Structure formats: structure tokens, C-alpha cells
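The other protein chains are all here in position, but one chain of the complex has been omitted.
Take a look at chain A:
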Amino acid sequence: MEIADRISFLYIFCLFAMKECCNSCYMLHMATGSSNFFLFFWFFFWKQSSPSSPEPASLPAEDLSTNSNGPKPSEIMLDGDREDLFAEATEEVSLDSPERDPILSPETTPAVTPVTPTALIAPRMESKSVTAPVIFDRSREEIEEEANGDLFDIEINVSDPEKVGDGMNAYMAYRVTTKTSLSIFHKNEFSVKRRFSDFLGLHSKLATKYMHIGYIVPPAPEKSIVGMTKVKVGKEDSSSTEFVEKRRAALERYLQRTVKHPTLLQDPDLRQFLESSELPRAVNTQALSGAGILRMVNKAADAVNKMTIKMNESDAWFEEKQQQFENLDQQLRKLHASVEALVCHRKELSANTAAFAKSAAMLGNSEDHTALSRALSQLAEVEEKIDQLHQEQAFADFYVFSELLGDYIRLIAAVKGVFDHRMKCWQKWQDAQVTLQKKREAEAKLQLANKPDKLQQAKDEIKEWETKVQQGEKDFEQISKTIRKEVGRFEKERVKDFKTVIIEYLESLVQTQQQLIKYWEAFLPEAKAIA
């Protein structure tokens, strides 16, 4: 049994290594634009998915994914811009061959039009951008008047991770409990069972609806193939329990942050996530689904476009803010790296203290002077207790401080994304203006050539593009306004969060020292009693 599990583990790793090649080929394609690499990419892609995969077809595979930047999440954050662009794209690569069949033909170029099965995703840009602000505008304002700032009476807990299923089809289910007195919910207290891909599905829906109109949607915790595979394989060791605990805490923080946002709280998808006992499986978070591929393709296209858009920033506020966020990002990453090093060293200290305690006990045993022997045994006991203390402190270091920093680094990435959306909006507006100009020129030409039927068509087109230009301008102003408000809110939240967390952390440090005092005070008379 164990061997079979190990083989499946290794097999999955090999597949993901191939997927990494696949992704890098894709990036090469985007960079060079040559079709050779493109074909190479598709070749790899087909090779993986076709005959060699009777096994992966049976995997639920939602929680299996590659962090193409390597298994350690910290590496993602420390890599430069290049990985950032694809971080979201590649996180959704996973194994699920049945869904991806109809889409791909080597002729389609990436920067593109939606292909068949993705009817769900295709119209998002156009329709949602019209509907979303209209529907929620009124209620958003109402809620904001009701509560000054973000004080909503809603509390969310994520608890009781349990393993459901067996072998490679297993997954962890978490219980999400909500306590609230808000009227938009049907009950005051309720709980549901959710799995990790459900959370990702929720985030994906919210991001699709709100990011492009300027709202900062909190990012979901990251996928991790190593952790999940270990859990699936059934290893009951401390690292897999640690992994599950880390994930549970991250999911709780994610939900708490999401419900603090007044607009997101109103969203029906969020309500459905919290309330309904049965949630449709979020298959669109799988990468090999049509939606997944399309997303990846769109993101790559966006990445290239971002590099080519030169925006005339009329508003200095935005430029300043972007620079500020850039600086903040860098410094948080440095701080995060230092805190992670601290966690590591403190764990080492704890291990070394435990080893020393044992050694001191042995020394005490072999010492034939009774008082000294007893004192040495006491010393060994003190050191053992101190080792426990160090372990707890390392725990606090991590969960309180380090994870918060990680969350904020991801949040800032989301903020940067929102700024990028604003740029795209501006680009759209500019493009509409250019097209309008062209249409006007065409009309003028037609007037001179005197073709009445075509003239009418040209006039119609001009009207159409005029409305588009107006819409573009309105959208741009709307998104700028929203971003200003969102950034203000973000800054306030950041200040509050950091203050609370750092104070909590300092309190834990103080507590450790006070415990140390107790232990050494107990030891001192023993040492003095050596005659």
C-alpha cells in the first residue's frame, strides 16, 4: 500500500515537472512571439494529457496544483515580476483531462476570443460591468450608512478539518460557522462544510465580478501540492497536521477579511457560500477545464499588454500611491523573510535546548556528588521547560506575525491588480476614442464620395462609438473613484491589523520572558544548595 502511494506521489510530481516546462514554454512564446515555441507548448500539453493518464483521469485533482515557482510558498513572493504575472495563472493548472477536450486547436492565437465551452466566462467583461454597480449600488450605500466604517456584526470560524474519502480522491473538509445578526442572512447562526476548492471558487467568482471595477478582493490562500499530496497519501505525521492547521487558519483569515468588506458582504455568491448546505462543485477552478485554459491565456495576454500600455497619468494621486505600494511591498517581503528566519532559528533553539537538557540529565546521573547531581538534574528539567517555551514562542512567531505578513504581501498583489484594471479601462476608453475618430474620418470621406446608404451606416456607427466613448469615460471615472475609496479603506485596515498583531506578538514575547523568570527563580535555590 505504501509503495503504491509513493509511486503515485512520484508520478504526480513528474507530471507537474512537465507542466512547469509547459508553462515556461508558454512564457517563451509570449516573449518571443515565434510560433515554434507555441507548437512546442501544445505538444507538451497534449503529451501530458493523452494516453499516459488513466490514473489522473480518476483524480478529483482540484486540490492538486503546481506552484510553478516551486513547492515553498515563500519562493513565490520573493521572485520578481515575471513570476507574479503568472502566479495566478499557473496556480490553477491541475489534472483533469475529461473537461478540457473540445477547446484546443493549434490555430488559435492566445490573445483572444473565447472558444466554445466557455460560455460561462465569455460575456463577463461586458455584461457584469453593467449589472454589478447598478444592482448593488443602492444597497451598498444603505449598508454603509448603517454601519460607520466596517463594523459589521458577523463572526466567522473555520474549524474541524476532516479527511473525506480515501487515497488520491481524498480531500479535507472544513466546517465554516457563521454567527451574525445581519438581516441579509436567513438565520443567526449556521454552519456548513466546505472544501478548499470551494473557497477558491468563491474567490474566483468575487474577483471576476468586482476586481475590474476597482474593488480590492482579498486573495484566497495558496494551493500547495506537497502538503495536499501528503495528506492524501495518509501520512499522519506532524508536518501534515501542521499543514492542515496552517491552511485552516489561512482560510479563516480569508473569510474574515472578505466579510469585512461592505460591498462583498452583499454579494449573493458569498451568502450562498456561507449558508447553503450544498454548493455546486467549483470545477472552473481546475486548470485543464476550458475556463482554466482561457483564464491562463487571458492573463498572459494581459501581462504583455501591461508592458505595452503607456498611460498618461493625469492624476498624481495614483502615481504616488502606486509608488508607495511598491515600496511597501518590498519592505514587507524583507520583513517576512526575516521573520521566517526567526521562526526557523527558534525551532532550532528549541531542539538544541531539548538535546542539552537530556545531556545535562545524563551528566547529573553520572555525577557522584549528591547535591551537585540533584542540581544538574534540576538544570535539565529547567532546560526542558524552556524548550517547551521556545516551541510555543515559535508557534506564536509564525501564526501571529509571519502569516499576517504573508497575507499582506498577497493583498498588495491584489491592490496592484486593481490598479492594472484601471489602466486597462483607460486603454479601452482611449481605444474607443481612436475608433470614433476613425469612424468620423470614414464618414467624412463617404460624404465626399456621396454614397447615401453607406453614409447612414457610417452615421449609425458614429453614434454607437460616441456612446462607447462616453461609457468608457464614465467607467474610468467610476473605477478611479472606487479605487480611491478602496485604497483609503485598505490603509485603515492595514494600520489596525498591524497594530493588533504586533501588540499581540509583543505580549507573547513578554509572557515568555515572565515564564523564564519563574523557572530560573525556582532553580536558583537549588544551585545555591550545592554544598
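General observations
Operating definition for what follows: a residue touches a chain if its C-beta (ideal position, glycine included) is under 8 Å from a C-beta of that chain, and two chains touch if they have at least 3 such contacts; residues count from 1.
Criterion: contacts and distances are computed from a predicted model.
The chain that is not shown carries the UniProt protein name "Sorting nexin 6", picked from "AP complex subunit beta", "WD repeat-containing protein 46", "Sorting nexin 6" or "Trifunctional enzyme subunit alpha, mitochondrial".
The chain not shown here is touched by just one of A:166, A:237, A:368 or A:453, and that residue is A:368. Remark: the omitted chain is touched by one listed residue; of A:164, A:307, A:434 or A:530 this is A:530.
Of the options A:241, A:338, A:456 or A:470, the residue whose C-beta touches the omitted chain is A:338.
Chain A residues in contact with the hidden partner, per the touch definition given at the top, are 324, 327-328, 331-332, 334-335, 338-339, 341-342, 345-346, 348-349, 352-353, 355-356, 359-360, 362-363, 366-369, 371-372, 375-376, 379, 494-495, 498-499, 502-503, 506, 509-510, 513-514, 516-517, 520-521, 523-524, 527-528, 530-531.
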